[in-house]
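Mind looking over this structure? Questions follow.
With one protein chain withheld, the remaining protein chains of the complex are depicted in position.
Right, chain A next:
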Amino acid sequence: MAEVEETLKRIQGQKGVQGIIIVNSEGIPIKTTLDYPSTVQYAGLIQQLVMMARSTVREIDPQNDLTFLRVRSKKNEIMIAPDKDYFLIVIQNPSD
């Protein structure tokens, strides 16, 4: 448990990080540093996005797979590290 917390703290300490959410394979957020309504919103929307991105990559080349997803917007950047059981979502504002 302590190691999980340590890791999250290290990531949170990077420059401009606004929030971290860990979502399990069913789309349920299990750890978050944001408030509850935002967390639920991010988790639901991003899971759909990741599924679509992954299927896009695999359709183009079935041997290929999604390793990382970055969504850059006017105000911040959302980075998603997908995995079999979990996703890690980090929201960063790089100009901060």
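By our rule, a residue touches a chain if its C-beta (ideal position, glycine included) is under 8 Å from a C-beta of that chain, and two chains touch if they have at least 3 such contacts; residues count from 1.
Please note the rule applied: contacts and distances are computed from a predicted model.
**Student:** Just go with whichever of "Sorting nexin-2", "Dynein 2 intermediate chain 2", "Myotubularin related protein 7a" or "COMM domain-containing protein 7" UniProt uses as the name of the absent chain.
**Tutor:** Of the names offered in "Sorting nexin-2", "Dynein 2 intermediate chain 2", "Myotubularin related protein 7a" or "COMM domain-containing protein 7", the one UniProt assigns to the missing chain is "Dynein 2 intermediate chain 2".
**Student:** Would you indicate which residue among A:Val40, A:Ala53, A:Leu66 or A:Leu88 is in contact with the undisplayed chain?
**Tutor:** Looking across A:Val40, A:Ala53, A:Leu66 or A:Leu88, the contact with the absent chain belongs to A:Leu88.
**Student:** Could you please point out the chain A residues that touch the chain left off the display?
**Tutor:** These residues touch the chain not displayed: 1, 3-4, 7-8, 10-11, 14-17, 22, 24, 30, 68, 70, 72, 74-75, 77, 79, 81, 83, 85-86, 88, 90, 92, 94-95.
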